[in-house]
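In this view, the complex is presented without one of its protein chains, the others remaining in place.
For clarity, chains are labelled A, B, C, D and E in written order, and residue numbers in each chain start from 1.
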Amino acid sequence: MPDPVELPADLAERIAAVADKSGFVPNIFRALAWRPAEWRAFFDYHDALMDKESPALSKADRELIVVVTSAANDCLYCVVAHGAIVRIRARDPHLADQVAVDWRKAALSAPQRVMLDVALMLAVDPASVGADDLERLDAAGFSQDDIWDIGSIAALFALSNRLAHWAAVPPNDEFYLLGRERRE
Amino acid sequence: MPDPVELPADLAERIAAVADKSGFVPNIFRALAWRPAEWRAFFDYHDALMDKESPALSKADRELIVVVTSAANDCLYCVVAHGAIVRIRARDPHLADQVAVDWRKAALSAPQRVMLDVALMLAVDPASVGADDLERLDAAGFSQDDIWDIGSIAALFALSNRLAHWAAVPPNDEFYLLGRERRE
Amino acid sequence: MPDPVELPADLAERIAAVADKSGFVPNIFRALAWRPAEWRAFFDYHDALMDKESPALSKADRELIVVVTSAANDCLYCVVAHGAIVRIRARDPHLADQVAVDWRKAALSAPQRVMLDVALMLAVDPASVGADDLERLDAAGFSQDDIWDIGSIAALFALSNRLAHWAAVPPNDEFYLLGRERRE
Amino acid sequence: MPDPVELPADLAERIAAVADKSGFVPNIFRALAWRPAEWRAFFDYHDALMDKESPALSKADRELIVVVTSAANDCLYCVVAHGAIVRIRARDPHLADQVAVDWRKAALSAPQRVMLDVALMLAVDPASVGADDLERLDAAGFSQDDIWDIGSIAALFALSNRLAHWAAVPPNDEFYLLGRERRE
Amino acid sequence: MPDPVELPADLAERIAAVADKSGFVPNIFRALAWRPAEWRAFFDYHDALMDKESPALSKADRELIVVVTSAANDCLYCVVAHGAIVRIRARDPHLADQVAVDWRKAALSAPQRVMLDVALMLAVDPASVGADDLERLDAAGFSQDDIWDIGSIAALFALSNRLAHWAAVPPNDEFYLLGRERRE
Partner (left out) sequence: MPDPVELPADLAERIAAVADKSGFVPNIFRALAWRPAEWRAFFDYHDALMDKESPALSKADRELIVVVTSAANDCLYCVVAHGAIVRIRARDPHLADQVAVDWRKAALSAPQRVMLDVALMLAVDPASVGADDLERLDAAGFSQDDIWDIGSIAALFALSNRLAHWAAVPPNDEFYLLGRERRE
């Protein structure tokens, strides 16, 4: 991988912004950087789906989809990195581990259960998803925009998990500990 | 979905270019267009991986990866649309159907077999891919760039297959018949 | 395999009749011919189930069962050869490919969906079929004769698919193109 | 099902011969009899494969293939009825139960292990069988005729198991006890 | 394994009691005896769950759970040994073979079906068991003690099946024939 000083200016700038905010550069940003066109496409896609929220689909909910589908794909990077984000966004130090191992027994709302059930179907057996599943999401209170986002997040991390496996990207050490202390 | 006349100018231009070249607008271009940022990311990623070739990894080989992994995901749109492209690029009216149903018995070169075997592992059981699989690709004559592309194509269509299932995008009628006559 | 001139007279006669009607000899007729007793049993069984129709179970429906269960078994010969017959009998150039890849999203009638769902259960997980599944077929309007035929067709092609895999029987080139032009 | 007195003469004659030899009429003979053409095809196929033996493939070996593949399909009729035949033909009161539950730990010869391994691949994942598997059988001492028989027996019982599940044919009580006493 | 004369006194005494009652020493008692602490824990656990009965959960029912879950784990020792006990306790020479191969088509009561369905879920896919499954058991008439026992028996034989596979413990010859004659 090229050193950050050699990165195209737009990548260097976006990576610096992440480092400023997080205090470190998540490894996935470096692992994809030797292919700038793919890097831009990946993070543009990511930001379009993850940096938003709606009344029924919070940022924490979006991260829960990532953790549960990534766990089904045995993707260490995504489970650990997005598990940290779940802990922070949901202000819950245990929820990420709970859904990563056994989401069905976790303390989730009824709409969250439908959301994760359908997202997981798309992640592991995509042909099994049918119109009735989209109707279940609609009945659970998700808007058409939310429904599109739920499927798209599961689909994007189907890509992301496979890239992380292919390139054997390890999580940064920082992610393991982030958000583990209960906050008042 | 918004009508094409309402599309952002850059999308309208790229779609017009495809229509000029193909004689019709593949349905996936319309199905994603109501989300322009995701549309751009998806097709930028696609073009970065598919519109290129190398001595060991032709454009037809790239399409074979798409057909085989999409068949494993039961994705009608991708099997039919990219099957048509395989027929044209490989100048073979039967190969696409053969690999879609049973690639192991198809007439493929030894490197193509390794390529499809590893791509399929990544598609259906991503944690099963290990360093030894990348070494098998290297030993089969693929460059480091080729190896990255093989995994990335399987990963991108893990996303694409799931979007097509989620939005129930049907293949255009044109794709079913393209390239089925043997060319002299 | 023995040359057709060496075939027992009854096989030669039946093969000639098929060639007259189809314009070519489907490869499966030659592949099994070196075992005349098994050949006779196989084609007698086939004809008893496939060369008939009832108000609820047309010849095209029977072929749909073949294509869907054969696709589940990754059997190229049966998917391509019986896909051609579906195109001709259903007068639809796209339906065979649609059901072979993802029958659940295909445009089928409600009885056809029950028929394919139960036939596929018998094909891939036979112990999962119970009395309630036969009742579902009855409720969908199939007669007791139809129900017997549905299960028997799935069972016969469980045999047929395995013979085709074992002997690596390729489809004739003719099958790939048959029925692909939409008929007025 | 029609009563035996109403059976076509050829079926009645063949069933009487079986009853003479076995002391009872195995239920499968009655369950299929209401469809005489299918009955004839089924038992002709069966007899062509099972009523023969070769130096490397005994009648007991053929029955072992039936028991192991039928167990994989959870088919009670075939496991119990052909288990009885294994006990008698192999003169071993325990072997049938052993291979039905866990053939891998049973006391079998090396060629029998290859035979069962490949037959089971064909039974449960037919596309996984390749030319190398046929070569393994060849290397284990099976003739080309034997190899054809091994695959055909697995294929025929793929059909038979499904018919027995579909019609819910129970084993005759007699089968459970046959051959269970060790013979001197 | 140490010879019985070398066994700790408590093991020797308990084994002698079993031999007195059964007429032979089941192989599992010897196979675990070189680890006396584990032996005691295993048989204490076993006796606490299996040597009891309640109005809704007889000793025969408990053995049915063992046979069905052990069959799912392909455990010859447990299927054969506990199949013998089912034959004796249920006074039925066929039921054990029936449930071992295909419990869904066996002649069982409605509560037995719920019992086996849930026990099997716990045996083969433990995370799939939820509060609704325990409610199904409650609705079928099982007490809270019974429900605990049902799950614990499935769990204990998850252990037992794996020990028998690991140590390749064969069933005693005696088990194969026990209880096979119908008793008046």
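Simple rule for what comes next: a residue touches a chain if its C-beta (ideal position, glycine included) is under 8 Å from a C-beta of that chain, and two chains touch if they have at least 3 such contacts.
The model shown is predicted, which means the values in this text are computed figures rather than measured ones.
For the chain excluded from display, the touched partners among the shown chains of the whole complex are A, B, D, E.
Residue E:Asp74 is the one among E:Asp74, E:Asp92, E:Asp138 or E:Glu174 that touches the chain missing from this view. Among E:Leu7, E:Ala81, E:Val114 or E:Ala158, only E:Ala158 touches the chain left out of the display. From the options A:Ser22, A:Gln98 or A:Ser143, the residue with contact to the unseen chain in the full assembly is A:Gln98. In the full complex, chain B makes contact with the omitted chain through residues 127, 130. Residues of chain D in contact with the chain left out of this view: 102, 104-105. Contact between chain A and the unshown chain involves residues 71, 74-76, 79-80, 93-94, 97-98, 100-102, 105, 165, 168, 173, 176-177, 180-181.
Convention: only the chains that are shown with their structure count from here on.
Mostly identical positions are employed by chain B and chain C in their mutual contact, as over half of the interface residue numbers are shared between these two copies. Centroid to centroid, with C-alpha atoms defining each point, chain B and chain D lie 44 Å apart.
Separating the CA-averaged centres of chain B and chain E is a span of 52 Å. The set of chain B residues that touch two or more partner chains comprises 74-75, 102, 105, 165, 168.
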